[in-house]
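These notes concern the structure reproduced below.
Complex shown without one protein chain; remaining protein chains in place.
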Amino acid sequence: MDGMHDLGGKQGFGRIAYPPAPQDESWEPLVRALWILGVRKGLYNMDEYRHAIERMAPVHYLGAPYYERTLTAVATLLVEKGVVTAQRLAAKAGGPFPLSRPIGPGRACARAQSFAIGEWVRVKNQFTSGHTRMPGYIRGKAGVVVAVSPPYPFPDAAGHGMAETWEPTYDVRFRSEDLWPDSSDKALVHVGVFQSYLEKT
Amino acid sequence: MDGMHDLGGKQGFGRIAYPPAPQDESWEPLVRALWILGVRKGLYNMDEYRHAIERMAPVHYLGAPYYERTLTAVATLLVEKGVVTAQRLAAKAGGPFPLSRPIGPGRACARAQSFAIGEWVRVKNQFTSGHTRMPGYIRGKAGVVVAVSPPYPFPDAAGHGMAETWEPTYDVRFRSEDLWPDSSDKALVHVGVFQSYLEKT
Amino acid sequence: MNDIPAPPAARAAALKEAFAEKGLLPDGFVEDFTRHGEENWISRNGARMVARAWTDGAFRARLLADATAAALEMGFELPKHHRRLVALENSPGIHNVIVCTQCSCTAFTIIGGAPDWYKDLDYRARVVRQARSVLEEMGLALPAATEIRVWDTSADSRYMVLPLQPERTKGWDAEALAAIVTQDAMIGVAEVR
Partner (left out) sequence: MNDIPAPPAARAAALKEAFAEKGLLPDGFVEDFTRHGEENWISRNGARMVARAWTDGAFRARLLADATAAALEMGFELPKHHRRLVALENSPGIHNVIVCTQCSCTAFTIIGGAPDWYKDLDYRARVVRQARSVLEEMGLALPAATEIRVWDTSADSRYMVLPLQPERTKGWDAEALAAIVTQDAMIGVAEVR
(Lines give C-alpha, C1' and ligand atoms only; values in the text may rest on other atoms or scores of the structure.)
Protein backbone atom coordinates (compact mmCIF):
# COMPACT_ATOMS: atom_id res chain seq x y z
CA MET A 1 0.00 0.00 0.00
CA ASP A 2 1.07 3.57 -0.67
CA GLY A 3 0.73 4.42 2.98
CA MET A 4 2.09 6.98 5.37
CA HIS A 5 4.64 4.42 6.60
CA ASP A 6 6.38 4.53 3.22
CA LEU A 7 8.58 7.44 4.13
CA GLY A 8 11.68 7.01 2.02
CA GLY A 9 12.40 10.21 0.13
CA LYS A 10 9.46 12.17 1.54
CA GLN A 11 10.34 15.80 2.03
CA GLY A 12 9.61 18.31 4.74
CA PHE A 13 11.20 16.29 7.53
CA GLY A 14 13.81 17.85 9.72
CA ARG A 15 16.89 17.31 11.81
CA ILE A 16 17.39 13.90 13.27
CA ALA A 17 16.90 13.95 17.05
CA TYR A 18 20.50 12.92 17.59
CA PRO A 19 21.89 12.39 20.10
CA PRO A 20 18.55 11.46 21.63
CA ALA A 21 17.27 12.26 25.07
CA PRO A 22 16.77 8.93 26.84
CA GLN A 23 13.04 8.46 27.36
CA ASP A 24 12.25 4.80 27.62
CA GLU A 25 8.72 4.40 28.87
CA SER A 26 8.10 1.73 31.44
CA TRP A 27 5.38 0.02 29.39
CA GLU A 28 7.59 -0.41 26.34
CA PRO A 29 9.42 -3.58 27.39
CA LEU A 30 6.05 -5.20 28.08
CA VAL A 31 4.80 -4.37 24.61
CA ARG A 32 8.01 -5.60 23.07
CA ALA A 33 7.74 -8.90 24.93
CA LEU A 34 4.09 -9.40 23.97
CA TRP A 35 4.90 -8.69 20.35
CA ILE A 36 7.50 -11.45 20.31
CA LEU A 37 5.22 -13.73 22.27
CA GLY A 38 2.58 -13.46 19.57
CA VAL A 39 5.15 -14.40 16.92
CA ARG A 40 6.38 -17.37 18.96
CA LYS A 41 2.85 -18.58 19.62
CA GLY A 42 2.20 -18.51 15.88
CA LEU A 43 -0.56 -15.91 16.15
CA TYR A 44 0.93 -13.85 13.34
CA ASN A 45 4.05 -13.63 11.25
CA MET A 46 6.34 -10.66 10.81
CA ASP A 47 4.61 -9.46 7.66
CA GLU A 48 1.19 -9.61 9.25
CA TYR A 49 2.65 -7.60 12.11
CA ARG A 50 4.18 -5.00 9.77
CA HIS A 51 0.98 -4.72 7.78
CA ALA A 52 -1.06 -4.25 10.94
CA ILE A 53 1.14 -1.23 11.68
CA GLU A 54 0.74 0.07 8.15
CA ARG A 55 -3.03 -0.17 8.48
CA MET A 56 -3.10 2.33 11.33
CA ALA A 57 -4.98 5.54 10.56
CA PRO A 58 -2.28 7.74 8.99
CA VAL A 59 -2.50 10.53 11.53
CA HIS A 60 -2.37 8.02 14.37
CA TYR A 61 0.63 6.32 12.77
CA LEU A 62 2.61 9.50 12.31
CA GLY A 63 1.89 10.86 15.75
CA ALA A 64 2.47 7.64 17.67
CA PRO A 65 5.76 6.75 19.36
CA TYR A 66 7.32 3.56 18.04
CA TYR A 67 5.97 1.16 20.65
CA GLU A 68 2.49 2.64 20.44
CA ARG A 69 2.54 1.35 16.87
CA THR A 70 3.62 -2.08 18.10
CA LEU A 71 0.91 -1.98 20.75
CA THR A 72 -1.76 -1.05 18.21
CA ALA A 73 -0.66 -3.69 15.72
CA VAL A 74 -0.50 -6.56 18.20
CA ALA A 75 -3.90 -5.64 19.64
CA THR A 76 -5.37 -5.45 16.13
CA LEU A 77 -4.01 -8.87 15.26
CA LEU A 78 -5.30 -10.41 18.48
CA VAL A 79 -8.75 -9.08 17.67
CA GLU A 80 -8.58 -10.23 14.05
CA LYS A 81 -7.36 -13.67 15.07
CA GLY A 82 -10.19 -14.05 17.56
CA VAL A 83 -8.07 -14.04 20.72
CA VAL A 84 -9.97 -11.14 22.22
CA THR A 85 -12.66 -8.70 21.15
CA ALA A 86 -12.10 -4.99 20.62
CA GLN A 87 -14.76 -4.25 23.23
CA ARG A 88 -13.04 -6.42 25.80
CA LEU A 89 -9.70 -4.76 25.17
CA ALA A 90 -11.21 -1.32 25.63
CA ALA A 91 -12.98 -2.43 28.79
CA LYS A 92 -9.76 -3.81 30.21
CA ALA A 93 -7.87 -0.66 29.26
CA GLY A 94 -10.54 1.51 30.86
CA GLY A 95 -10.96 3.64 27.74
CA PRO A 96 -10.75 3.75 23.96
CA PHE A 97 -8.22 1.34 22.46
CA PRO A 98 -7.61 2.50 18.88
CA LEU A 99 -6.95 -0.32 16.46
CA SER A 100 -5.74 -0.45 12.87
CA ARG A 101 -8.06 -0.33 9.90
CA PRO A 102 -9.46 -3.57 8.43
CA ILE A 103 -7.30 -5.76 6.24
CA GLY A 104 -7.94 -6.14 2.51
CA PRO A 105 -6.80 -8.71 -0.02
CA GLY A 106 -3.16 -9.72 -0.46
CA ARG A 107 -1.62 -11.07 -3.62
CA ALA A 108 0.38 -14.08 -4.71
CA CYS A 109 3.93 -13.93 -5.96
CA ALA A 110 4.71 -13.64 -9.64
CA ARG A 111 6.00 -16.44 -11.84
CA ALA A 112 9.49 -17.50 -10.81
CA GLN A 113 12.36 -15.91 -12.63
CA SER A 114 15.90 -15.22 -11.62
CA PHE A 115 18.47 -12.51 -11.85
CA ALA A 116 22.21 -12.67 -11.65
CA ILE A 117 24.61 -10.52 -9.70
CA GLY A 118 25.64 -7.66 -11.95
CA GLU A 119 22.41 -7.77 -13.95
CA TRP A 120 20.33 -4.64 -14.50
CA VAL A 121 16.77 -4.99 -13.31
CA ARG A 122 13.72 -2.77 -13.14
CA VAL A 123 11.16 -2.55 -10.36
CA LYS A 124 7.72 -3.19 -11.81
CA ASN A 125 5.25 -0.32 -12.05
CA GLN A 126 2.87 -2.05 -9.66
CA PHE A 127 0.40 -0.87 -7.08
CA THR A 128 -1.34 -2.86 -4.41
CA SER A 129 -3.68 -1.90 -1.61
CA GLY A 130 -2.23 -4.69 0.52
CA HIS A 131 1.08 -5.27 2.26
CA THR A 132 4.20 -4.88 0.22
CA ARG A 133 7.84 -4.33 1.00
CA MET A 134 8.55 -2.39 -2.16
CA PRO A 135 9.20 1.17 -1.01
CA GLY A 136 7.44 3.62 -3.31
CA TYR A 137 10.61 5.48 -4.18
CA ILE A 138 11.97 2.58 -6.28
CA ARG A 139 8.78 1.93 -8.26
CA GLY A 140 9.61 1.79 -11.97
CA LYS A 141 13.30 2.47 -11.34
CA ALA A 142 16.25 0.50 -12.72
CA GLY A 143 19.24 -0.70 -10.74
CA VAL A 144 21.86 -3.40 -10.66
CA VAL A 145 21.83 -6.57 -8.57
CA VAL A 146 24.75 -6.63 -6.11
CA ALA A 147 23.75 -9.58 -3.92
CA VAL A 148 21.19 -12.37 -3.66
CA SER A 149 19.61 -13.42 -0.38
CA PRO A 150 18.19 -16.84 0.48
CA PRO A 151 14.43 -17.28 -0.01
CA TYR A 152 12.13 -15.37 2.32
CA PRO A 153 8.31 -15.53 2.54
CA PHE A 154 6.74 -13.28 -0.11
CA PRO A 155 5.45 -10.38 2.01
CA ASP A 156 2.45 -9.45 -0.15
CA ALA A 157 1.03 -12.92 0.53
CA ALA A 158 2.45 -13.60 3.99
CA GLY A 159 1.17 -10.28 5.30
CA HIS A 160 -2.36 -11.44 4.57
CA GLY A 161 -2.06 -14.91 6.06
CA MET A 162 -2.07 -16.47 2.59
CA ALA A 163 -0.10 -19.64 1.93
CA GLU A 164 3.51 -18.62 2.15
CA THR A 165 5.63 -18.89 -0.91
CA TRP A 166 9.29 -18.22 -0.54
CA GLU A 167 11.41 -16.41 -3.02
CA PRO A 168 14.84 -14.83 -3.25
CA THR A 169 15.41 -11.17 -2.61
CA TYR A 170 18.04 -9.19 -4.40
CA ASP A 171 20.05 -6.34 -3.00
CA VAL A 172 19.62 -3.89 -5.82
CA ARG A 173 21.81 -0.82 -6.15
CA PHE A 174 20.13 2.36 -7.37
CA ARG A 175 21.72 5.72 -7.99
CA SER A 176 20.07 8.50 -6.00
CA GLU A 177 20.13 10.67 -9.12
CA ASP A 178 17.95 8.11 -10.88
CA LEU A 179 15.54 7.91 -7.94
CA TRP A 180 15.20 11.68 -7.47
CA PRO A 181 16.75 13.49 -10.43
CA ASP A 182 18.20 16.88 -9.48
CA SER A 183 16.78 16.56 -6.00
CA SER A 184 18.96 14.31 -3.86
CA ASP A 185 22.44 14.00 -2.40
CA LYS A 186 24.62 11.75 -4.52
CA ALA A 187 24.64 8.24 -3.08
CA LEU A 188 24.19 4.61 -4.01
CA VAL A 189 20.96 3.41 -2.44
CA HIS A 190 20.55 -0.32 -1.93
CA VAL A 191 17.19 -1.95 -1.37
CA GLY A 192 16.35 -5.58 -0.64
CA VAL A 193 13.87 -6.30 -3.43
CA PHE A 194 11.76 -9.44 -3.67
CA GLN A 195 11.98 -11.31 -6.93
CA SER A 196 8.30 -10.76 -7.75
CA TYR A 197 8.77 -6.98 -7.73
CA LEU A 198 11.43 -7.14 -10.44
CA GLU A 199 11.55 -7.48 -14.19
CA LYS A 200 14.30 -7.50 -16.80
CA THR A 201 15.23 -4.06 -18.04
CA MET B 1 8.31 18.98 -2.69
CA ASP B 2 7.27 15.38 -2.05
CA GLY B 3 5.61 16.40 1.18
CA MET B 4 2.88 15.08 3.41
CA HIS B 5 0.45 17.56 1.85
CA ASP B 6 0.65 15.66 -1.45
CA LEU B 7 -2.08 13.23 -0.54
CA GLY B 8 -3.59 12.20 -3.85
CA GLY B 9 -3.69 8.42 -4.09
CA LYS B 10 -2.18 7.77 -0.67
CA GLN B 11 -3.67 4.70 0.94
CA GLY B 12 -4.74 3.89 4.45
CA PHE B 13 -7.23 6.73 4.73
CA GLY B 14 -10.77 6.03 5.73
CA ARG B 15 -14.37 7.04 5.44
CA ILE B 16 -15.09 10.64 4.67
CA ALA B 17 -16.57 12.42 7.70
CA TYR B 18 -19.77 13.09 5.79
CA PRO B 19 -22.17 14.50 6.67
CA PRO B 20 -19.95 16.47 9.02
CA ALA B 21 -20.67 17.54 12.55
CA PRO B 22 -20.68 21.35 12.54
CA GLN B 23 -17.70 22.52 14.56
CA ASP B 24 -16.63 25.95 13.43
CA GLU B 25 -14.23 27.38 15.96
CA SER B 26 -14.63 31.00 16.88
CA TRP B 27 -11.04 31.91 15.97
CA GLU B 28 -11.35 30.56 12.45
CA PRO B 29 -13.02 33.60 10.81
CA LEU B 30 -10.26 35.78 12.27
CA VAL B 31 -7.56 33.61 10.75
CA ARG B 32 -9.35 33.53 7.43
CA ALA B 33 -9.62 37.32 7.39
CA LEU B 34 -5.95 37.80 8.32
CA TRP B 35 -4.91 35.39 5.61
CA ILE B 36 -6.74 37.43 2.96
CA LEU B 37 -5.46 40.65 4.49
CA GLY B 38 -1.88 39.51 3.97
CA VAL B 39 -2.62 38.75 0.33
CA ARG B 40 -4.29 42.13 -0.20
CA LYS B 41 -1.44 43.97 1.50
CA GLY B 42 0.98 42.26 -0.87
CA LEU B 43 2.84 40.49 1.93
CA TYR B 44 2.69 37.18 0.09
CA ASN B 45 1.05 35.59 -2.90
CA MET B 46 -1.08 32.46 -2.99
CA ASP B 47 1.81 30.18 -3.85
CA GLU B 48 3.96 31.53 -1.04
CA TYR B 49 1.00 30.90 1.23
CA ARG B 50 0.52 27.34 -0.02
CA HIS B 51 4.21 26.58 0.27
CA ALA B 52 4.29 27.94 3.81
CA ILE B 53 1.63 25.34 4.65
CA GLU B 54 3.58 22.61 2.88
CA ARG B 55 6.65 23.49 4.92
CA MET B 56 4.94 22.65 8.20
CA ALA B 57 6.49 19.72 10.07
CA PRO B 58 4.67 16.71 8.59
CA VAL B 59 3.21 15.49 11.85
CA HIS B 60 2.01 18.99 12.68
CA TYR B 61 0.48 19.31 9.22
CA LEU B 62 -1.40 16.05 9.37
CA GLY B 63 -2.70 16.56 12.88
CA ALA B 64 -3.73 20.19 12.48
CA PRO B 65 -7.27 21.32 11.63
CA TYR B 66 -7.49 23.27 8.40
CA TYR B 67 -7.33 26.77 9.85
CA GLU B 68 -4.45 25.86 12.14
CA ARG B 69 -2.53 25.30 8.91
CA THR B 70 -3.59 28.74 7.67
CA LEU B 71 -2.64 30.25 11.02
CA THR B 72 0.80 28.62 10.94
CA ALA B 73 1.47 29.61 7.35
CA VAL B 74 0.48 33.26 7.74
CA ALA B 75 2.52 33.57 10.93
CA THR B 76 5.52 31.98 9.21
CA LEU B 77 5.27 34.38 6.30
CA LEU B 78 4.96 37.40 8.56
CA VAL B 79 8.14 36.33 10.34
CA GLU B 80 9.96 35.62 7.09
CA LYS B 81 8.87 38.94 5.62
CA GLY B 82 10.08 40.81 8.69
CA VAL B 83 6.69 41.99 9.91
CA VAL B 84 7.17 40.42 13.32
CA THR B 85 9.67 38.14 15.03
CA ALA B 86 8.94 34.59 16.08
CA GLN B 87 9.80 35.51 19.66
CA ARG B 88 7.33 38.36 19.66
CA LEU B 89 4.57 36.17 18.29
CA ALA B 90 5.16 33.58 20.99
CA ALA B 91 5.23 36.26 23.67
CA LYS B 92 1.95 37.69 22.43
CA ALA B 93 0.38 34.23 22.26
CA GLY B 94 1.58 33.43 25.76
CA GLY B 95 3.22 30.17 24.70
CA PRO B 96 4.93 28.30 21.89
CA PHE B 97 3.85 29.37 18.40
CA PRO B 98 4.97 26.61 16.03
CA LEU B 99 6.01 27.86 12.63
CA SER B 100 6.79 26.14 9.35
CA ARG B 101 10.27 24.96 8.39
CA PRO B 102 12.63 27.31 6.52
CA ILE B 103 12.17 27.91 2.83
CA GLY B 104 14.66 26.57 0.26
CA PRO B 105 15.30 27.50 -3.35
CA GLY B 106 12.57 27.67 -5.97
CA ARG B 107 13.03 27.18 -9.68
CA ALA B 108 12.27 29.04 -12.88
CA CYS B 109 9.85 27.84 -15.51
CA ALA B 110 11.01 25.75 -18.46
CA ARG B 111 11.38 27.01 -22.00
CA ALA B 112 8.04 27.95 -23.52
CA GLN B 113 6.27 25.31 -25.55
CA SER B 114 2.66 24.70 -26.30
CA PHE B 115 0.22 21.88 -26.47
CA ALA B 116 -3.07 21.60 -28.28
CA ILE B 117 -6.38 20.29 -27.07
CA GLY B 118 -6.50 16.60 -27.88
CA GLU B 119 -2.73 16.22 -27.76
CA TRP B 120 -1.10 13.50 -25.66
CA VAL B 121 1.39 14.85 -23.16
CA ARG B 122 3.61 13.41 -20.47
CA VAL B 123 4.36 14.86 -17.04
CA LYS B 124 8.12 15.21 -16.67
CA ASN B 125 9.94 12.92 -14.26
CA GLN B 126 11.00 15.87 -12.14
CA PHE B 127 11.66 16.39 -8.47
CA THR B 128 12.07 19.61 -6.58
CA SER B 129 12.52 20.39 -2.92
CA GLY B 130 10.60 23.62 -3.37
CA HIS B 131 6.98 24.50 -4.04
CA THR B 132 5.28 22.80 -6.93
CA ARG B 133 1.72 22.17 -7.94
CA MET B 134 2.44 18.90 -9.68
CA PRO B 135 0.82 16.23 -7.53
CA GLY B 136 3.15 13.24 -7.18
CA TYR B 137 0.62 10.79 -8.55
CA ILE B 138 0.92 12.17 -12.11
CA ARG B 139 4.73 12.25 -12.25
CA GLY B 140 5.91 10.52 -15.42
CA LYS B 141 2.36 9.71 -16.51
CA ALA B 142 0.79 10.40 -19.91
CA GLY B 143 -2.59 11.96 -20.53
CA VAL B 144 -4.50 14.01 -23.06
CA VAL B 145 -5.11 17.75 -23.00
CA VAL B 146 -8.82 18.55 -22.69
CA ALA B 147 -8.68 22.30 -21.99
CA VAL B 148 -6.25 25.20 -21.83
CA SER B 149 -6.39 27.86 -19.12
CA PRO B 150 -5.16 31.44 -19.39
CA PRO B 151 -1.65 32.11 -18.04
CA TYR B 152 -1.11 31.85 -14.30
CA PRO B 153 2.05 32.61 -12.29
CA PHE B 154 4.42 29.62 -12.37
CA PRO B 155 4.07 28.25 -8.83
CA ASP B 156 7.59 26.83 -8.45
CA ALA B 157 8.93 30.38 -8.85
CA ALA B 158 6.07 32.39 -7.37
CA GLY B 159 6.05 30.27 -4.22
CA HIS B 160 9.59 31.43 -3.51
CA GLY B 161 9.05 35.11 -4.20
CA MET B 162 11.02 34.86 -7.45
CA ALA B 163 10.12 37.06 -10.38
CA GLU B 164 6.77 35.79 -11.58
CA THR B 165 6.54 34.31 -14.99
CA TRP B 166 3.14 33.41 -16.27
CA GLU B 167 2.33 30.35 -18.31
CA PRO B 168 -0.69 28.40 -19.47
CA THR B 169 -2.00 25.41 -17.57
CA TYR B 170 -3.60 22.51 -19.27
CA ASP B 171 -6.43 20.40 -17.93
CA VAL B 172 -4.97 16.99 -18.64
CA ARG B 173 -7.09 13.86 -18.54
CA PHE B 174 -5.47 10.74 -17.10
CA ARG B 175 -6.96 7.30 -16.78
CA SER B 176 -6.92 6.02 -13.21
CA GLU B 177 -5.70 2.66 -14.49
CA ASP B 178 -2.60 4.38 -15.86
CA LEU B 179 -2.01 6.25 -12.63
CA TRP B 180 -2.47 3.22 -10.35
CA PRO B 181 -2.55 0.03 -12.44
CA ASP B 182 -4.71 -2.68 -10.89
CA SER B 183 -5.22 -0.58 -7.80
CA SER B 184 -7.86 2.08 -8.38
CA ASP B 185 -11.51 2.56 -9.23
CA LYS B 186 -11.99 3.24 -12.90
CA ALA B 187 -12.25 6.98 -13.50
CA LEU B 188 -10.91 9.80 -15.64
CA VAL B 189 -8.79 12.01 -13.44
CA HIS B 190 -8.20 15.58 -14.60
CA VAL B 191 -5.40 17.71 -13.26
CA GLY B 192 -4.56 21.34 -14.00
CA VAL B 193 -0.94 21.01 -15.12
CA PHE B 194 1.41 23.92 -15.68
CA GLN B 195 3.12 24.00 -19.05
CA SER B 196 6.60 23.63 -17.54
CA TYR B 197 5.66 20.29 -16.00
CA LEU B 198 4.79 18.79 -19.37
CA GLU B 199 6.63 17.33 -22.34
CA LYS B 200 5.61 15.76 -25.62
CA THR B 201 4.98 12.02 -25.41
CA MET C 1 6.83 20.04 18.88
CA ASN C 2 7.73 18.94 22.39
CA ASP C 3 6.25 22.06 23.93
CA ILE C 4 2.53 22.31 23.79
CA PRO C 5 1.59 25.21 21.52
CA ALA C 6 -0.43 28.11 22.80
CA PRO C 7 -4.15 27.61 22.05
CA PRO C 8 -5.03 28.49 18.45
CA ALA C 9 -7.27 31.32 19.60
CA ALA C 10 -4.33 32.90 21.44
CA ARG C 11 -2.08 32.46 18.43
CA ALA C 12 -4.72 33.94 16.14
CA ALA C 13 -5.00 36.96 18.44
CA ALA C 14 -1.22 37.34 18.45
CA LEU C 15 -1.20 37.29 14.67
CA LYS C 16 -3.87 39.96 14.58
CA GLU C 17 -1.79 42.16 16.86
CA ALA C 18 1.24 41.66 14.63
CA PHE C 19 -0.74 43.01 11.66
CA ALA C 20 -2.14 45.87 13.72
CA GLU C 21 1.22 46.98 15.13
CA LYS C 22 2.54 47.52 11.63
CA GLY C 23 -0.52 49.52 10.66
CA LEU C 24 -1.62 46.75 8.31
CA LEU C 25 -5.03 46.17 9.84
CA PRO C 26 -7.72 48.62 8.71
CA ASP C 27 -10.35 49.37 11.32
CA GLY C 28 -13.08 46.77 11.31
CA PHE C 29 -11.43 44.72 8.59
CA VAL C 30 -11.98 41.33 10.21
CA GLU C 31 -15.62 42.02 10.93
CA ASP C 32 -16.30 43.58 7.54
CA PHE C 33 -14.51 40.84 5.67
CA THR C 34 -16.24 38.10 7.62
CA ARG C 35 -19.65 39.66 7.11
CA HIS C 36 -18.98 40.25 3.44
CA GLY C 37 -18.05 36.59 3.01
CA GLU C 38 -21.03 35.34 4.96
CA GLU C 39 -23.39 37.46 2.93
CA ASN C 40 -21.89 37.14 -0.52
CA TRP C 41 -19.81 33.99 -0.85
CA ILE C 42 -22.56 31.48 -0.48
CA SER C 43 -23.52 28.31 -2.25
CA ARG C 44 -26.76 29.98 -3.31
CA ASN C 45 -24.74 31.81 -5.97
CA GLY C 46 -23.78 28.60 -7.69
CA ALA C 47 -27.24 27.22 -7.11
CA ARG C 48 -28.73 30.18 -8.96
CA MET C 49 -26.32 29.64 -11.84
CA VAL C 50 -27.30 25.98 -12.02
CA ALA C 51 -31.01 26.76 -11.85
CA ARG C 52 -30.69 29.34 -14.57
CA ALA C 53 -28.76 26.93 -16.77
CA TRP C 54 -31.59 24.43 -16.34
CA THR C 55 -34.20 26.94 -17.43
CA ASP C 56 -32.36 29.13 -19.94
CA GLY C 57 -30.69 27.35 -22.82
CA ALA C 58 -28.70 30.37 -23.92
CA PHE C 59 -27.31 30.87 -20.41
CA ARG C 60 -26.44 27.18 -20.20
CA ALA C 61 -24.42 27.52 -23.38
CA ARG C 62 -22.66 30.61 -22.04
CA LEU C 63 -21.97 28.89 -18.71
CA LEU C 64 -20.40 25.88 -20.37
CA ALA C 65 -18.38 28.03 -22.75
CA ASP C 66 -17.13 30.52 -20.13
CA ALA C 67 -18.30 30.11 -16.57
CA THR C 68 -16.19 33.08 -15.42
CA ALA C 69 -18.18 35.40 -17.65
CA ALA C 70 -21.41 33.69 -16.65
CA ALA C 71 -20.66 34.26 -12.96
CA LEU C 72 -19.75 37.90 -13.51
CA GLU C 73 -22.86 38.35 -15.62
CA MET C 74 -24.93 37.30 -12.64
CA GLY C 75 -23.12 39.77 -10.43
CA PHE C 76 -20.97 37.32 -8.47
CA GLU C 77 -17.40 37.97 -7.41
CA LEU C 78 -14.30 35.94 -8.14
CA PRO C 79 -11.10 36.56 -6.16
CA LYS C 80 -8.22 37.87 -8.23
CA HIS C 81 -6.38 34.55 -8.23
CA HIS C 82 -9.41 32.55 -9.38
CA ARG C 83 -8.71 33.36 -12.95
CA ARG C 84 -10.96 30.85 -14.63
CA LEU C 85 -14.18 29.20 -13.53
CA VAL C 86 -15.20 26.02 -15.31
CA ALA C 87 -18.63 24.40 -15.23
CA LEU C 88 -18.54 20.63 -15.58
CA GLU C 89 -21.68 19.26 -17.16
CA ASN C 90 -23.15 16.06 -15.80
CA SER C 91 -25.12 13.96 -18.26
CA PRO C 92 -26.90 10.63 -17.86
CA GLY C 93 -23.68 8.76 -18.60
CA ILE C 94 -21.11 11.16 -17.14
CA HIS C 95 -20.64 12.26 -13.54
CA ASN C 96 -18.15 14.93 -12.45
CA VAL C 97 -16.65 15.40 -8.99
CA ILE C 98 -14.10 17.95 -7.79
CA VAL C 99 -11.28 17.85 -5.23
CA CYS C 100 -8.04 19.60 -4.38
CA THR C 101 -5.56 16.90 -3.39
CA GLN C 102 -2.73 19.25 -2.40
CA CYS C 103 -4.65 21.78 -0.34
CA SER C 104 -8.37 22.56 -0.49
CA CYS C 105 -8.96 24.99 -3.36
CA THR C 106 -12.56 25.71 -4.33
CA ALA C 107 -14.53 28.40 -6.10
CA PHE C 108 -15.62 29.58 -2.65
CA THR C 109 -17.28 32.80 -3.82
CA ILE C 110 -19.55 30.76 -6.09
CA ILE C 111 -20.24 27.46 -4.35
CA GLY C 112 -19.53 28.69 -0.80
CA GLY C 113 -16.68 27.85 1.54
CA ALA C 114 -15.49 24.26 1.31
CA PRO C 115 -17.10 21.93 3.86
CA ASP C 116 -14.87 20.30 6.45
CA TRP C 117 -14.96 16.88 4.84
CA TYR C 118 -13.72 18.39 1.56
CA LYS C 119 -10.71 19.75 3.41
CA ASP C 120 -10.07 16.53 5.32
CA LEU C 121 -7.18 14.25 4.44
CA ASP C 122 -9.41 11.26 3.72
CA TYR C 123 -11.33 12.88 0.88
CA ARG C 124 -8.21 14.45 -0.62
CA ALA C 125 -6.24 11.20 -0.59
CA ARG C 126 -8.96 8.85 -1.75
CA VAL C 127 -11.34 10.43 -4.24
CA VAL C 128 -8.81 10.50 -7.08
CA ARG C 129 -7.97 6.83 -6.65
CA GLN C 130 -11.22 5.35 -5.38
CA ALA C 131 -13.78 7.70 -6.86
CA ARG C 132 -16.64 5.24 -7.19
CA SER C 133 -16.12 3.71 -3.75
CA VAL C 134 -15.86 7.09 -2.05
CA LEU C 135 -19.02 8.39 -3.73
CA GLU C 136 -20.85 5.24 -2.77
CA GLU C 137 -19.72 5.57 0.85
CA MET C 138 -21.02 9.12 0.79
CA GLY C 139 -24.40 7.91 -0.40
CA LEU C 140 -24.11 8.39 -4.14
CA ALA C 141 -24.31 5.02 -5.88
CA LEU C 142 -23.72 5.60 -9.58
CA PRO C 143 -24.72 3.14 -12.30
CA ALA C 144 -21.83 0.89 -13.32
CA ALA C 145 -21.89 2.32 -16.82
CA THR C 146 -21.53 5.93 -15.66
CA GLU C 147 -18.16 7.42 -16.46
CA ILE C 148 -16.69 9.22 -13.46
CA ARG C 149 -14.63 12.32 -14.10
CA VAL C 150 -12.57 13.62 -11.21
CA TRP C 151 -11.11 17.14 -11.34
CA ASP C 152 -8.11 17.92 -9.14
CA THR C 153 -7.86 21.68 -8.56
CA SER C 154 -4.09 21.89 -8.81
CA ALA C 155 -3.77 25.15 -10.76
CA ASP C 156 -5.71 28.42 -10.58
CA SER C 157 -8.75 27.26 -12.49
CA ARG C 158 -11.78 26.56 -10.32
CA TYR C 159 -14.51 24.06 -10.99
CA MET C 160 -18.19 23.63 -10.26
CA VAL C 161 -20.40 20.76 -11.28
CA LEU C 162 -23.55 21.42 -13.28
CA PRO C 163 -25.73 18.61 -11.92
CA LEU C 164 -28.54 16.83 -13.72
CA GLN C 165 -31.95 18.38 -13.25
CA PRO C 166 -34.29 15.93 -11.51
CA GLU C 167 -37.18 14.78 -13.69
CA ARG C 168 -39.73 15.76 -11.08
CA THR C 169 -38.69 19.42 -11.28
CA LYS C 170 -39.28 19.93 -14.97
CA GLY C 171 -41.28 23.11 -15.39
CA TRP C 172 -40.28 24.65 -12.06
CA ASP C 173 -39.05 28.22 -12.16
CA ALA C 174 -35.44 29.18 -11.49
CA GLU C 175 -36.19 30.44 -7.99
CA ALA C 176 -37.70 27.12 -6.92
CA LEU C 177 -34.94 25.18 -8.59
CA ALA C 178 -32.15 27.19 -6.95
CA ALA C 179 -33.58 26.27 -3.57
CA ILE C 180 -32.91 22.55 -4.09
CA VAL C 181 -29.39 22.77 -5.57
CA THR C 182 -26.94 21.91 -2.81
CA GLN C 183 -23.27 22.65 -2.40
CA ASP C 184 -22.62 18.91 -2.31
CA ALA C 185 -24.21 18.55 -5.74
CA MET C 186 -21.96 21.30 -7.11
CA ILE C 187 -18.93 19.48 -5.66
CA GLY C 188 -20.26 16.29 -7.21
CA VAL C 189 -20.73 14.06 -4.20
CA ALA C 190 -24.50 14.15 -4.36
CA GLU C 191 -27.27 14.45 -6.91
CA VAL C 192 -29.99 17.05 -6.80
CA ARG C 193 -33.19 15.33 -5.68
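Going in written order, the chains are labelled A, B and C, and every chain counts its residues from 1.
What we mean here is this: contacts are C-beta pairs under 8 Å (C-beta built on N, C-alpha and C of every residue); 3 or more make two chains touch, one makes a residue touch a chain.
Since the model is a prediction, treat every value here as computed from it, not as a measurement.
For the chain missing from the display, the contacting residue among A:29, A:105 or A:140 is A:29, taking the whole complex into account.
In the complete complex, the residue from A:103, A:121, A:134 or A:157 that touches the missing chain is A:134. The chain not shown here touches chain A at positions 5-11, 13-20, 23, 25-27, 29-34, 36-39, 41, 43, 45-46, 50, 53, 57, 59-60, 62, 65-68, 71, 74-75, 78, 83-84, 88-90, 92-98, 133-135, 137, 147, 149-150, 152, 169, 171, 176, 179-180, 183-194.
Throughout what follows, only the chains that are shown with their structure count from here on.
Measuring from the averaged C-alpha position of chain A to that of chain B gives a distance of 28 Å.
Rounded to whole angstrom, the centroid-to-centroid distance between chain A and chain C, based on C-alpha atoms, equals 38 Å. Computed from the mean C-alpha positions, the centre of chain B lies at a distance of 18 Å from the centre of chain C. In chain A, 58-59 are the positions where the chain touches two or more neighbouring chains simultaneously.
Multi-chain contact residues, meaning those touching two or more other chains, occur in chain C at positions 121.
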